[in-house]
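The structure follows.
Every protein chain of the complex appears in place save one, which is left out.
Letters are used for the chains, namely A and B, taken in the order the chains are written, and counting of residues starts over at 1 for each.
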Amino acid sequence: MTDTAYNFAYLDEETKRMIRRAILKGIAIPGYQVPFASREMPMPYGWGTGGVQVTAACLTPGDRLKVIDQGADDTTNAVSIRKFFERTAGVATTERTAEATVIQTRHRIPETPLTGDQILVYQVPIPEPLRFLEPRETETRKMHELEEYGLMHVKLYEDIARHGHISTAYAYPVRVEGRYVMDPSPIPKFDNPKLSGNPAIQLFGAGREQRIYALPPFTEAVSLDFEDHPFEASKPDHPCDLCGAEGSYLDEVITDDRGGRMFVCSDTDFCAERRAAGHAGRLAAPYEETAA
Amino acid sequence: MYVAVKGGERAIDNAHAWLAEERRGDPAVPELSVAQIREQMALAVNRVMAEGSLYDPDLAALAIKQARGDLIEAVFLIRAYRTTLPRIGASRPVDTGAMACDRRISATFKDAPGGQVLGPTFDYTHRLLDFALAAEGEPPVAATAPPDETPTPRITDFLGRDGLIQPEPATDAEPRDLTREPLEFPADRPLRLQSLTRGDEGFVLAMAYSTQRGYGRNHPFVGELRIGAVPVEMDIPELGFAIEIGEITLTECETVNQFAGSRTEPAQFTRGYGLVFGQTERKAISMALVDRALRWDELGEDDTGAPAQDAEFVLSHADNIQATGFLEHIKLPHYVDFQAELELVRKLRAEALASRREAAE
Partner (left out) sequence: MTMVHPIAPGTPPAVPGPLLSVDGIEKRYGARIGCTGVSFDLWPGEVMGIVGESGSGKSTLLNCLAGHLAPDAGRVLFDTRDGGMVDTVTMAEPARRRLSRTDWAFVHQNPRDGLRMGVSAGGNVGERLMAVGARNYGGIRAAALDWLDRVEIAADRVDDRPSAFSGGMQQRLQIARNLVTGPRLVFMDEPTGGLDVSVQARLLDLLRGLVREMGLSAIIVTHDLAVVRLLADRLMVMKSGRVVEAGLTDQVLDDPQHAYTQLLVSSVLQV
């Protein structure tokens, strides 16, 4: 049911036009952070206001929306954002990746490969990949302008010198088409390869920091590394305990207070579809016997 | 065995219902009306209007009620509501010099045309809990006098007449609008003032206080602090002239600060400026001090590295809605990021333990 007190998808048309202009600019300059006049949304900054504004600017009445947080459709913030658009835009929603036309996500890229008919909208807390090396916006903008990215590799060098490995596990920076260094939002580095050459449009919205950036379809995004310490898209070395998938990203669940734990797909739709298709993991079935 | 955590939707609905009950509190106690909040919690209402950037005492009072008295939450409600309002036009600049002052004080001159008016202030109250307020009853009637029609020109104008204070050149240029454009640096003074007037009172206060303690000291005196009502006028194109569309209460503070000058340039005082919705004088004075600190560059002073001199630092952190949202978002699930780090830490530990074992053998 649409709440008629507000415009379609909450934002007024002028604001949506302003956001669309920023999105188009972002698509024209892949990886470049476009400043935009982020609006105050009825959910807190840091809870997806950037993604919500980008989604609102992209949605049409015919769209089918999927919202995930940590890969799951049923996490509270995903539920809350999905409800917001059900109420303000009245669009159809889905939990199935393949059926969605617009997917808003926090921290994951779905396991099911995306297609050219889809838009993936990321919620971004800190869009600036150089932020924790240089806190000043005026300075980081200059570094991007002049392609002064040596400092990024200094950070990776320091990681290896200290730990023997690059110790960035999520929000792992990428170089886009050999030009801008970009923060892919806090997705696990396991997801980084899916950024590159993806047929879907990937849009990144940072509300509090007032930035939008984009990867157009089939854009190259290379994870920063060294020749002799190449990037590695790693994940916990287990199959999913519910669906048995070997190659999906996993959540770790503590099952008792004696060190018991299990690993399950973080992408709930992917896992459910596999189980529906008859795949089963170590702890999937039959429930009754193990419970007894 | 394992049941996935489901039912986020029901959990949220239940949480909201519980919240509504808690908001009401004990039903045996009479419910607060919005009018009661507006009239009796007026300074809270003023703060919510100022930081919410929306002058509407009734809505601010409603927001305070809805937020259970959490003023930042109330500001947030007002801001979110404000975003959806159509922008019909802009008023003419208000003339604070023609303010009908309830309060007007100067720390720089003992007396001036229009006089000093204490007004309804806490300043000289003794901070003793007044148990009479716990019992219900009307306060004694305050003395009244006919309104003083004498104009109250600004104190700094007297200094300006003799060239003793640095002038602020008049301009018709339309300032940029913080709520319609992204904040980019360097930010000019109109943008800085907009940011400060809606900034968190506690943050602006702390920044101002830091300048007094030497982190970017600028020797301020309160040249003038005035609180009162000003008419708001708007040009109506169909009419061809401006009409008064209402009246708002403002607090304005002008500080007179350390002088600049040299052998060739005659010495002049400088100023800081604060203007805030409602009776909000702590905020207005703080704003003037921070405004002044941020002007170091244009006034040819040294950047001492003080936080209050750093416009990017001050403006990026003054907004409590941005701050509280980002702070509280760490409550949201971060399973995925945490899992990624957990995996890495396990790997590093395994390698370190293995090499320690090797060394032991």
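Structural remarks
Following the convention adopted for this analysis, a residue touches a chain if its C-beta (ideal position, glycine included) is under 8 Å from a C-beta of that chain, and two chains touch if they have at least 3 such contacts.
All figures in this text were calculated on a predicted structure; none of them were measured in a lab.
Remark: the absent chain touches shown chains A in the intact complex.
Panel shows subunit A; residues 145-151, 153-154, 157-158, 160-162, 225-229 of it touch the chain omitted from the view.
In this section, only the chains that are shown with their structure count from here on.
A straight line joining the Cα centres of subunit A and subunit B is 34 Å long.
Considering their complex, residues 1-2, 4-9, 11-12, 76, 79-80, 82-84, 86, 179-186, 312, 316, 321-322, 324-329, 332-337, 339-344, 347-348, 351 of subunit B touch subunit A. Across the complex, subunit B is touched by residues 6-7, 10, 12, 35-42, 44-47, 49, 69-71, 74-80, 83, 106-108, 125, 136-138, 163-165, 167, 169-171, 186-190, 208, 210, 234-236, 241-242, 249-253, 255, 262, 264, 266, 268, 283, 287, 290-291 of subunit A.
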